[in-house]
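Just dropping this structure here.
Missing here is one protein chain; the remaining ones are kept as they sit in the complex.
Every chain is named by a letter (A and B) in the order it is written, and numbering of its residues begins at 1.
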Amino acid sequence: MDSPKIKSIIESLLFVSGEPVKLAKLAKICQVEKKEVEKSLEEIDVFYKEQNSGFRVIKSGDSAQLGTSPENAEFVSQLVSGEINSELSKSALETLAIVAYRGPITRTQIEAIRGVNTSYILRSLLMRGIIERKEISETRGFLYEASFDFLKSVGIQAVKDLPDWDQLSKNEKIEEILAINQEENNITKDQ
Amino acid sequence: MDSPKIKSIIESLLFVSGEPVKLAKLAKICQVEKKEVEKSLEEIDVFYKEQNSGFRVIKSGDSAQLGTSPENAEFVSQLVSGEINSELSKSALETLAIVAYRGPITRTQIEAIRGVNTSYILRSLLMRGIIERKEISETRGFLYEASFDFLKSVGIQAVKDLPDWDQLSKNEKIEEILAINQEENNITKDQ
Partner (left out) sequence: MYNVKVPKFEGPLNLLLELIEEQKLNITEMSIAQVADDYLEYVRGEENISLENLADFISIASKIILIKSRSILPILEVTSEEEKEIKDLENQLQLYKKFKDAGGEFDKLLRSGKRIFSRDYLLGVSTVFVPAKNLNAFDLKKTFKNIIDQITLPEKLPKEAVRDIITLEEKINEFQKRLESRVEFSFSQMKESAKDNIEIIVSFLALLEMIKQRIVMVEQNSLFSEINIKKFKALTIHGQPKNQINN
């Protein structure tokens, strides 16, 4: 494999990984020597700096990570605080309402109720600490529920204190759509 | 602010967000016109391709996202497991094709092309995040279009890069058939 190709692969790998990646791991995936990886990383970072790119290579010990250029920090923090402080979108509010009234609940169940994919919204609600999740098992994913901080912020102690919780949390239409969805998952899993 | 600086900021922002970011949001943070953002995004992507970089800019509708080069997919998949892409049925694939080439499109229009009720397939594509919908208005239902996740899973950066885009995306005959069937549907179906 030639050097530009290795650099390209290393960029892709560091991009998708949120955590520092061991150089040995990069070397293994690229099927080259660790030395080659080290050299590539240096060249990549020099290139980023020369080009005034928005990325930087962060090296610590035996690992490397991709980050943003420090010169862009103020813009990045504008984006982050905008994301975290913005009002909830309609989809986010819907998802939150389902998690609050029906939690603990799985992602598949939330999606059955809303009829659309919810992975991004769940991530952003988790990110903001509005909901929490706990793992059921490796294969079956997570259970989501409203966070205590969130409940406090709307002035209640537990989900049971939500208006009409007794009635709404057991709504028949919802029970039915979940039952149908369960059935479909069992029967037509691969259609 | 000069053009290289804007491009650098955009790179940083897309990197940190991870998810698609609205062009308007990028423009606001960079304090430039949306047109300028569009131009920068194009230049960034041209540069990535020229340099054989590990990144690509994905564009759909009014948003952009940063992703890895599809050429590096076999290496990246050794580090992160992509979403499990269970197989799509032929009906799902053909519906997806209509949505990708003709979106944003209404359900009635999709059904005019397929000649059969498509609500079940649309629901399942929505739940899997392969297509997205936006509400037109309370009464007129939804417009469907291909999602970023779809583009990513076929390794294509924008719908216009799909095979035979020019031929399939617009066609006078389609317009005519759609118009006819819509009339029929208005009378015979009440969905």
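What we mean here is this: contacts are C-beta pairs under 8 Å (C-beta built on N, C-alpha and C of every residue); 3 or more make two chains touch, one makes a residue touch a chain.
Since this is a predicted model, take the numbers as computed values, not measurements.
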{"item": "Which residue of B:3, B:31 or B:117 touches the chain not shown here", "value": "B:117"}
{"item": "Hidden-chain contact residue, picked from the options A:8, A:40 or A:124", "value": "A:124"}
{"item": "Subunit A, residues in touch with the chain not shown (by the definition above)", "value": "12, 15-16, 18, 80, 83-85, 87-88, 93-94, 96-98, 100-101, 113-115, 120, 123-124, 126-130, 147, 149-150, 153-156, 161-164, 168, 171, 173-174, 176-177, 180, 183-184, 187-188, 191"}
{"item": "Where the missing chain touches subunit B, by residue", "value": "15-19, 56, 58, 65-71, 73-74, 76-77, 80, 82, 85, 88, 90-91, 93-98, 100-101, 113-117, 120, 148, 151-157, 162-164, 167-168, 171, 173-174, 176-177, 180-181, 188-189"}
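Heads up, the rule we're going with is that only the chains that are shown with their structure count from here on.
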{"item": "Of subunit A, residues touching subunit B in the complex", "value": "4-5, 7-13, 15-17, 21, 25, 29-30, 51-55, 66, 68-69, 71-72, 75-76, 78-80, 82-83, 111-112, 115-117, 119-120, 189-191"}
